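Just dropping this structure here.
Only one protein chain is missing from this complex, and each of the others stays in its spot.
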Amino acid sequence: MSNKLEAKEISVWRGDNLLLNNVSFTLDAGEVLQVRGANGSGKTTLLRVVCGLGLADEGQVYWSGKPIEKNRDQYYENLLYLGHKPGIKPALSAIENLRIFTLLNGRAASAKTDADIEQALDELSLISKAHLPCRALSAGQQRRVALARLVLQTAKLWVLDEPLTSLDKAGLALVEQRMAAHAHSGGSILLTTHAPVNMAGVKVSTLELG
Amino acid sequence: MAEFFNMGGYAAFVWPSFGITFLVLWANVWFAKNQFKRVTRETARRSAMTRAKKQARAS
Amino acid sequence: MFKWLHRFGSAPFVYRFSGALAPWVGGACAVLLGIGLYLGLFVAPTDYEQGESYRIIYVHVPAAIMSMFVYMVMAISSAVFLIWRMKLADAVAQAAAPIGASFTFLALVTGSLWGKPMWGTWWIWDGRLTSELLLLFLYLGYMALRAAIEQPQSAARAAAVLAIVGVVNIPIIHYSVEWWSTLHQPATITKLKPSIHESMAVPLRFMIFGFLFLFGYVLLVRLRTGILQREARASWVAQLPEIMRFNALAPAADSQAVSPSKHSETKHG
Partner (left out) sequence: MNLDNGTSPVGIALLIKCIVVREWSIAVRNPGQWLNPLLFFVIVVSLFPLGIGPSPATLETIAPGIMWVSALLAVLLSLDALFDADYADGTLEQMVLSGQSMSLIVLAKVLVHWLLSGLPLLVLSPILGLLLNLSLDTMPVLMISLFLGTLTMSLIGAIGAALTVGLNQAGVLLSLLVLPLTVPVLIFGSASVAAAASDISANGPLLILAAVLILALSLAPLATALALKIGVSGSN
């Protein structure tokens, strides 16, 4: 089975109101799916359920044909999640954070050396601040450190929760270019953004929520 | 009868322990039934609301 | 066999089954407690050593036994909930917790009321009473954790983990407290459970089963409440007579969107 992500009739209740009502979608290799909807329409919840970080009241998420609870290792091996929370330790420097990240995501990625990390940081023009504790960086810069993981990890499926927030023009262009490259190389992306995403030569389907 | 209630001088311990026990047990029963009635009313309202929403979504 | 067991997984069946069972269990409890009390207070002879105060065992011992039994019920249903993901098992654990806490509290109160005439102090650091006190903390911790987490699903799973961690610790806590109490108190203090004559033991058995059926009755009522709370959105709940009755009575304006067309002759399944 190819690396296909599929969600079937995902429903989530928050108390009495129906946050996600029977949401279904499939995401094949090389495809990009943009989840759109007003604030509070359940975009973040849907992404967290897809990553197995949240529990849906009804419905099931499948990765290459199998429910994600059954093949959790294989699924997480191919998954990169970027949530609202930056996912970096403010007390540690960018390089230390990324070193931990590449090691934790193991396998091929752990072959990444400090050189690769510095190269990734350079691409996001953070090399000058690589050794500063992330506490000292601005929100936009911290976001770039988190986004450096896109460069460093070989995950096939990207699940990105508003990756473009607090990024300047240069950062925006860079991330969109990275995403397009990922899609062309057979990777799939599930993302939420408010601004429309323009990726050269990539079919972007959208899923409307709420 | 008075001698019975005296409980051989231990009345001050036997009767309170029986009293407290059955008070607490009865409170358990009463609260359980009371909560059941309250939740039934609450569920009726919620299920009516849910059906209304589902019809609204379906139409 | 599994097919039969599986039916206990479906909420409507358990809801109706416990509804039918509850009155019988309640009746049996009343009968057992009645006989137990009558025998215990009127028929059982006076204890040569403790006089009449030994009659407190007719409430203390059942409460102590039930406090432990209910925690076991909670731990087992929590394990079933975590392993086989049966939502109803969690409803059982949630329903049982306050009852267990009440039994533990009763065991403590009656234990100290019983200890006063014998040792002159309201609280004695006897091994069993101290274990009961710690068991009460475990119950309170379980209920506090479940109340502290907003999302019902996470609260249920976290509380289940705590119940299982607790049940693993209970024997360790119990034996260390026993060891500790023998270490500090000379053995002269008589054990709380005196060796009692057969005629005194009969009422005790009635009382123990009376408490057991009382637990059964309150558990069934609270279980039904839990099922209603969890399945409020389900369609089978909407057809329940007690729910229809409310909707029919509700003022027209409130539920005009929902007008069960011919609610007069509805037959509930």
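Each chain carries a letter (A, B and C) given by its place in the written order, and its residues are counted from 1.
Here is the rule we use: contacts are C-beta pairs under 8 Å (C-beta built on N, C-alpha and C of every residue); 3 or more make two chains touch, one makes a residue touch a chain.
This is a predicted model, so every value here is computed, not measured.
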item	value
Chains in view that touch the one left out, judged over the entire complex	A, C
Residue of C:Ser10, C:Thr121 or C:Ser154 in touch with the missing chain, whole complex considered	C:Ser154
Per the touch definition above, residue among A:Gly37, A:Gly59 or A:Gly87 touching the missing chain	A:Gly87
Touch residues of subunit C, complete complex, unshown partner	82, 85, 134, 137-138, 140-141, 144-145, 148-151, 153-155, 157-158, 161-162, 164-166, 168-169, 172-173, 176-177, 179-180, 183
Absent chain, residues of subunit A that touch it	44-45, 48, 51-55, 69, 72-73, 76-77, 79, 81, 83-92, 96, 99-101, 103-107, 110, 133
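To be clear about the criterion, only the chains that are shown with their structure count from here on.
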item	value
Subunit A and subunit B: spacing of chain centres that average the CA atoms, whole Å	50
Centre distance in Å when subunit B and subunit C are each reduced to the mean of their C-alpha atoms	13
In subunit B, residues with contacts to at least two other chains	46, 50
Residue list for subunit A, restricted to those that touch at least two other chains	none
Subunit B-touching residues of subunit C, taken from the complex the two chains share	37, 42, 46, 51-53, 55-56, 59-60, 63, 98-99, 102, 105-106, 109-110, 113-114, 116-117, 211, 214, 217-218, 221-222, 224-225, 228-229, 232-233, 237-238, 242-243, 245-247, 250, 254-255, 257-258
Sites on subunit B touched by subunit C in the complex	4, 7-10, 13-14, 16-18, 20-21, 24-25, 27-29, 32-33, 35-36, 39-48, 50-52, 55-56
Residue numbers on subunit B that touch subunit A, as the complex places them	46, 49-50, 53, 57
